[in-house]
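A single protein chain has been removed from this complex, and every other one stays in its place.
All chains are identified by letter, namely A and B, in their written order; residue positions are counted from 1 within each chain.
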Amino acid sequence: MSAPAAQTPSSGPMSRSLAAVGGPLLMIGGELRDIFRMLFLTLYYLFRKPVRWRAVVEQGYEIGNRSLVFVTLVLGFLGMILIYQSAYQAQQIVGDLQLLGALFLQLLFREFAPTITALMIATRVGTGIAAEVGSMVVTEQVDALRMNNADPIQYLVVPRFVAGLVMTVVLSVFAVVVCFLAGMFVADRLFDVSPTTFFNTTLLTWGDLIAFLMKAFAYGIAVPVISAHAGLSAFGGSEGVGAATTKAVVNCSLAVVFLDFLLSGFAFVFLF
Amino acid sequence: MTSVLANIGRRWLSLSEGVGQMTLLTLTTWWKFWTTAPDRIEFMRSLYKVGVQSFPIVVVTALLTGAIMVIQSGQLVAQYEAYGLLGWGAGYATLREVGPILIGLMFSGRVGANNTAELGTMRITEQIDALRALAIDPIPYLLVPRFFAIVSMMFLLTLVGNLMALVGGTITSQFLLQVDWRLFVWSLREYLHLSDLFNGLIKSVFFGIAIATVSNHFGYHTSGGAVGVGRAVNSSVVFSAVSIFVLDFVIGYFLP
Partner (left out) sequence: MIEFLKVRKSFGEKHVLRGVDLTVKAGEIMFIIGSSGAGKSVLVKHLVGLLRPDGGNIILDGKDITYLSERDFYDVRKRCAMVFQNSTLFDSMTLLDNVALPIRKHFSVSLEEARRRAVEKLALVGMEGQADRYPADFGDGMRKKVAIARALTLDPQFVIFDEPTTGIDPISAAIVDNLIRDLSVNLGVTSIVVSHDLRSIFGVADRIAMLYQGLFILDGPPQLYRETDHPIVRQFIDGQPDGPMEV
């Protein structure tokens, strides 16, 4: 009996498939560790060191004002199609559209408004932060910061973190309004549901609002930190900036979906 | 006052220019797709890269999306004790709306951004000019394979993703909602039609076309060094996202 010449204990199919799974897992684990480390450092600098409030306001403008049109467009169209589909189906199966507005409002708070807003912020702002910070890294401006004894996290990440968190919550609220109004428009025009019937808050519970805030908060923390992390880990010239922005979008989106899952489950079990 | 008008005018002009460039590029891409033999190596490479890049992410997203939709519908269903409708509630929205949209957004982020970044880097490091200097037309060589790979992968991945979403939903239904999975599956089969699946798939093709068009355009027409690449990726994902939602509405409205 002879074993195949080239095989050693560590290169058999079993170990190779374990390595194929283990490799990415280790990498993900490493990334997560770095991201949490950045989060802790950000919070440390936020609470223990002076904050550059002017930068916060500037970033707030960047993130908030500049995203208004984008968020409006996206959530407007989403609201329209959601009501269109639901009303159509409800007419066929249930026949009664009285509670359409009320249920829609609930669903907006619980799920769609914070999550879709966060995904849109991840696309627009996440890439923006990663691109900006990434460019600074590859043009060695970040090194220059370090040389001047300014910690990049305190200088760059904290303002974006604060602004991002605040603006995510604000934009999520804005999203609820826009989406609801869009749905109201469709319900009125196409299904003859009057706005007064549609605007029905009777089903809204504190649980819904808490779930909303939890999600907006969680997303608001995740997106700036993950994007800044992606930006700061850029290397290699313009290729590096491109890679950093891609990484930011992907990681943020995954984080949002994953947090959504966790928080929805949490809300379901504990709040309802 | 005049500066506001000038601002609006300038933005409008640059928007029109961008749209014009994008349209021209897309039409040229389609034209070359039919008239020029593709580069087999680049084709294979694009398909492989796009598929490999996006597959794990889409699977994970789809599973989680299915789970989330079941959780959300679960709350409604519990309010009315209509457990038989859980499959319908979650499944319908997933196949028609949430599935294609979330998969589209994920795909746009993973593949669209990467595509723009790669093309953008090639543009500013003069690799595209180098191709032209070697008398190789960059459009059939670079853009056609990517376009095709993105659209076809988007379709396939939505197909697989929808399946994964239903799987995720079924698991969640069993373990979190304590709704027996057999009831859930029955509900799916009872209330969902093939037309729901097709509706979602048609959307995914259009989303794929949008993502391919937008990401190719912003990458190919990048300018301004490393900063320009970042900006191009930003524009690419933003425009893709808006297109996805607009197309979602248009298709949802006009298709049964």
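Throughout what follows, contacts are C-beta pairs under 8 Å (C-beta built on N, C-alpha and C of every residue); 3 or more make two chains touch, one makes a residue touch a chain.
None of these values were measured; they are calculated from a predicted model.
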Displayed chains that the missing one touches are B
In the whole complex, of A:E111, A:E132, A:D208 or A:E239, the residue touching the missing chain would be A:E239
Filtering B:Q21, B:Q127 or B:S152 for touch with the omitted chain leaves B:Q127
Contacts from chain B to the absent chain lie at residues 39, 45, 122, 125-127, 129-130, 132-137
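Throughout what follows, only the chains that are shown with their structure count from here on.
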When centres are defined as mean Cα positions, the distance from chain A to chain B in whole Å is 17
In their shared complex, chain A is touched by residues of chain B numbered 57, 60-61, 64-65, 67-68, 71-72, 74-76, 78, 92-93, 96-97, 102, 105-106, 108-110, 113-114, 116-118, 120-121, 124-125, 176-177, 225-231, 233-234, 237-238, 241-242, 245-246, 248-249, 252-253
The residues of chain A that touch chain B in their complex are 70, 73-74, 77-78, 80-82, 84-85, 89, 103, 107, 110-111, 119-120, 122-124, 127-128, 130-132, 134-135, 138-139, 237-246, 249-250, 253-254, 257-258, 260-261, 264-265, 268-269, 272
